[in-house]
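I have a structure I would like to understand better, so I am pasting it below and will then ask my questions one at a time.
Removed from the display is one protein chain of the complex; every other protein chain stays in position.
For subunit A:
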Amino acid sequence: MSQTFLPDAPDGPDSPTAPAPAGPSLRQPRLPRWAPLGLAAVSAALGAGIGALGGLDSRVQWGLIAALLYIVLTLVLAGAVEGGRQARDRLATSLVWVSFLVAVIPLASLIWETIARGVKVLDGYFLTHSMNGVITLEPGGGIYHALIGTLEQVGLATVIAAPIGLLTAIYLVEYGTGKLAKAVTFFVDVMTGIPSIVAGLFVLSFWIIILDFGYSGFAGAMALSILMMPIVVRSTEEMLKLVPNELREASLALGVPKWKTILKVVLPTAIGGITTGIMLAVARIAGESAPVLLLVFGSAQINGNPFEGAQSSLPYYIYEQWANGNEPSYDRAWAAALVLIAFVMILNLVARGIARWKAPKH
């Protein structure tokens, strides 16, 4: 760790070319390089020992004891050998490492559990059948209806949100200077922070309670588009700002009208980043379940029409199966979670791939 960062003086005492200093060494004594690893091993062993002898059955507690021991041992040893400043440096290093490990454990466990429990019932049947007529206490059924729901709702939301978001970003970057642009910038920021359930409540009050339409995939798509718009505006804005002004000026100087300059010069230059932004926004809203719960209502049957009647969606399906509260339903929930994570991750990876592929070369 430390050797990559702290430059050792080239003529240190362990350097073979340097003559041995005659007087007392001017360098502070240092712990050997293997000290952190050795201490980690010792404290891990001690932690396990104390845990096993003390009858603590949770491995989390063993880990906590070991981490605490490691920090204290390092501090004491470094303080005794190297002095206070080095000891504080080592303390910071071990705290940073411990915080990293502490965070990795739950996140790795989340991914591991989802994959391990998800593959149990995940097969072709699961992907191509709905829950229609399936008794929830028994295995069987699948997510076909939820897949259709998710694809249609997310598709509709993108169709609504992408053009509005794109045009708003163009307005802000290419035209906007006055009060209106400032207000839009401010409210886009505000919109980014809207909790998904509040977006759902808004569409509920406006579309279902006041205008008296029924639950439908389209109602859910409207709420999702509210969540999607600010993300699209933000990312598109960033990308448009990256387009060099010389390109715009060159095009305008050739007599090309401004709208054509934007459509034929600015947008094609930024298209990679814009696509990435939209795909990340899609990935984000594909996992939203709260608006779907309020507006699409959930259904066990296949309903291919997003404008009429209740539908399901993948996140909602997971919630519904969890709420059933029995093992076969839990299995289905994990499998659906695996499909959802895979969907979101693939979108993310492809989006980042496009960003890298289309990135302006320097």
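We adopt the following convention: a residue touches a chain if its C-beta (ideal position, glycine included) is under 8 Å from a C-beta of that chain, and two chains touch if they have at least 3 such contacts; residues count from 1.
By our rule, contacts and distances are computed from a predicted model.
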| item | value |
| --- | --- |
| Options "Sugar ABC transporter substrate-binding protein", "Phosphate transport system permease protein", "Sarcosine oxidase, delta subunit family" or "Acetyl-CoA acetyltransferase": UniProt name of the undisplayed chain | "Phosphate transport system permease protein" |
| From A:Thr74, A:Thr168, A:Ser216 or A:Ser299, residue that would touch the chain that is not displayed | A:Thr168 |
| Residue in contact with the excluded chain [from A:Ala48, A:Leu75 or A:Ile197] | A:Ile197 |
| Hidden-chain contact residue, picked from the options A:Ile143, A:Leu224 or A:Leu340 | A:Leu340 |
| Residues in subunit A touching the chain absent from view | 1-2, 4-7, 56-58, 60-61, 85-86, 88-89, 91-93, 95-100, 102-103, 106-107, 109-110, 113-114, 163-168, 170-172, 174-176, 180-181, 183-184, 187-199, 201-202, 204-206, 209-210, 226, 229, 233, 255, 257-260, 262-263, 280, 283-284, 286-290, 293-294, 315, 318-319, 322, 330, 333-334, 337, 340-341, 344-345, 348-349, 352 |
